[in-house]
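Encoded as structure tokens, here's the structure I'll be asking about.
Every protein chain of the complex appears in place save one, which is left out.
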Amino acid sequence: MRIFKRLCPAAVFLILFVLINFLLNDALIPYQYPRVKIHTIETQTFDDLVVGTSHSFSAINPEILSSSTGRSCYNASVGSQFPRDTLYLLMDACRSHRPGRIILEYDPAYLVDADRAFVNERYFVQCMAPSFVKLKYFTDCALDSDFRVALMPWIGHRGELNGIRRNLQIKKSDAWKKYGIEPFDDGRQRMTQQGQMRIASSEFNPAPPDLNQFSPDEIQDNLDDLNRVLRFCNREGIPVVIVTTPIPAETRDAHTDYYEAAHKLMEDIAASHDITFLDYAWKGDSRLDDATENYSDLEGHMHEEAADRFSAVLAADLNTL
Amino acid sequence: MLSFVSLGFILFFLLCFAGYYLLPGKMQWIWLLAFSWLYYLLAAGPGLIIFLIYSTAVTWCGGLFAERGFKAAVPVTLLLDFGMLAALKYTNFLVLNLNTIFGTHLSIRTLFLPLGISFYTFQTAGYLLDVTWKRCKAERNFFRYALFVSFFPQIMQGPIGRYDRLSSSLYTAHSFDVNRFQRGLIRILWGFFKKMLIADYAAQYVNTIFDPASAFYAYGIFGVLMYSAELYADFSGGIDIVLGAAEILGITLDENFRQPFFATSITDFWHRWHITLGTWMKDYLFIPLTLSTWMGRFGKWCRKHLGKTTGRAMPVCVANIIVFLVVGIWHGPAWHFIVYGLYNGLIIAVSGLLAKPYRTWKKALHINDKSNAFHLFQIIRTFILVNISWYFDCSETLGQAFRMMRASLHAPFFSVTFVNPEAPGQCLLHFATILSGCAVVFLISILRERNIDVRGRILSLPVSSRVVLLLMFVFILGMLGCYNDFGGFIYANF
Partner (left out) sequence: MEQLLEILEDIQPDADYETCTTLIDDGFLSSFELLSLVSELEETYEIRITPVDLIPSNFNSAQAIYDLIQRLQK
């Protein structure tokens, strides 16, 4: 009885903590792409699975790839997907729906940028179905990170109080229950059923890209994670093709050394794993128009029409492998 | 890795705590040693633990030899112990200065600094001297001694412990005590409060202003005030977590802070700030230095040539300046740290020399030095002097410190949104959080200065109120607390 009396306040605290946390998560965390994408790769098998960052999210149209290659395709790329996230997404997919081939998009900024945003990873973890992979992912990310983000994931969105109403509406809707893509359509960009982000050609952000000094010595963690991804695919017997999506010519001209160094780095990594590397950024491609009008910003996020043309070129190159 | 604010550390500590109270009393210290070494392996990496073991072994042996009367034990051990610290921390500084002065071209190498080396080196040296001066007996059991050296809550940023005091609680059996657990927990949460609501936000201002290439270097006065908030909240917050964690395990560590900004003089400040460093310097450097033979001869010379009053104070002044020179060097291998130390040392030395004249002047001016007004004057004066010293502590070079001090005299008015002009609302919120946090700390400090047991008062509230308070507190840390994915503490790099 004494022990029960002692533990009671602690138990009450824990229950209330979990409850309030649950409510805050519901209210503050918006409906985001990873929820749909992770559910898709956990429940469907694809011959080709595209993984990577926001660049491939907009640049690669799985429908066009499919119709050219004859292989089913899904675009599981999303912004803030670092190599470690890619690893766990693939591990999650392979639990029961192993993909036939991986098209891994390499954005040098993600290797150079050591500052992984744990809040985003935390969301990826949250979206996964309970499994040993989810536990491993959580352990890999959470132990080194602030305990508040690990235990209270809503703090990544604590400033977004005016989004609460919309969040709660979506979470009561059919789209939420069926992992629908309708809430992502905001008139300027929308996500397709195959996972591509289609950006309207009217969209353009002229801000110059924020490219850090390319110094691979300082981002060993990200490089190690990338190698873990490639070794995992090798062990599972899944072929990999590494792709760097095209960039505007003016960005390439302004940062030639950066993309030169990035190309060299990935060339070496791909060679060491005996993997094909298709780099459409480094020297451009004569089949593609790299004028700025094809992009929604100088970083390289493609408009939908340009993305379709690029996807056709990529599919043709994949067919020759 | 395993920063105090990480989930990993919390789980690590919970595991330690659970096993600790499930084990029989005799095994508890062994469990702590295992966790302390494990903590060091995880936090610092397997390569660096050899340095910790090295210092442990060298000073343990040194203590045993010193107790047996081997005269060489102390100098040899101190050389080996401090020598390692000097080699790792100060070699590059020495090389750079030799190159500058003598035009040599010696190369510098990237040297790693083992976690906590500045703290455990001093702690082990203190043990050796205590044994030599018969203040405590040498510890015969290597592993018991190893726990004293590596006890994980204090390894990263102190407090610098004394063997005679620590051994009374470190090795004894402890049974779980709810009250002690709650007190420790409150202390840990208080540390998180200071770190997350004050230190991390203030750091953004300090880093922006004191960046060597900063366009805002004229905001020095605001910068040092923010640094006062940041350094105190970060360091004392970290120490609160350390002491709270130790308290939960039934172990009493020495206090390191005692409302330092209520100090009435620089001397008093160093009795309230980083207390264990100050007492270490006093007991192991200042006093032996002052009482040494050659200092005695110097004192005689001073009395002969400078008169009795100045003569008796001079050895103490010189010793004091030397001690603060060492304090400056302890902070880091750079000239601005040395000047930081000397600045403090000189102020104390001069005020010591002028103690008698001060008394005469105060009498002549009819100043009542027991009045509240004078007390307030002393506090404000000390606060200003301390903030000036931060120019030297915070800048990366001496040149930068002086440049900023000059520019501070012509500081323009500015809005606090300069640190992130694209998000002014956020800046204002963060700044308001700093001010509110400081206000809370100030109130608690006043209560603590009057020896009011704040934690006791909280624990006397009904259980339901305490549960609600705890929930509110945790969610305030989430809602308002600064977060980033690094969570490092300033003094964890020493």
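We call the chains A and B, going by the order they appear; numbering starts again at 1 in every chain.
To be clear about the criterion, a residue touches a chain if its C-beta (ideal position, glycine included) is under 8 Å from a C-beta of that chain, and two chains touch if they have at least 3 such contacts.
Treat the numbers as computed from the prediction; the structure is a model and nothing was measured.
The hidden chain, counted over the whole complex, makes contact with B.
Within the set B:282, B:381, B:448 or B:466, the residue that contacts the chain not displayed is B:282. Only one of B:223, B:315 or B:437 touches the absent chain when the whole complex is considered: B:315. Among B:26, B:140, B:305 or B:359, the one in contact with the hidden chain is B:359. With the whole complex as reference, residues 133-134, 267, 282, 286-288, 290-291, 296, 299-300, 303, 308-309, 311-313, 315-316, 319-320, 348, 352, 355-356, 359 of subunit B touch the missing chain.
Basically, only the chains that are shown with their structure count from here on.
Separation between the centroids of subunit A and subunit B, computed from CA atoms only, is 43 Å. Those residues of subunit B lying in contact with subunit A across their complex are 1-3, 5-11, 178, 426, 463, 466-467, 470-471, 474-475, 477-479, 481, 483-485, 487. Every residue of subunit A that touches subunit B in the complex is listed here, in rising order: 6, 9, 12-13, 16-17, 20, 115-118, 142-152, 154-155, 158-159.
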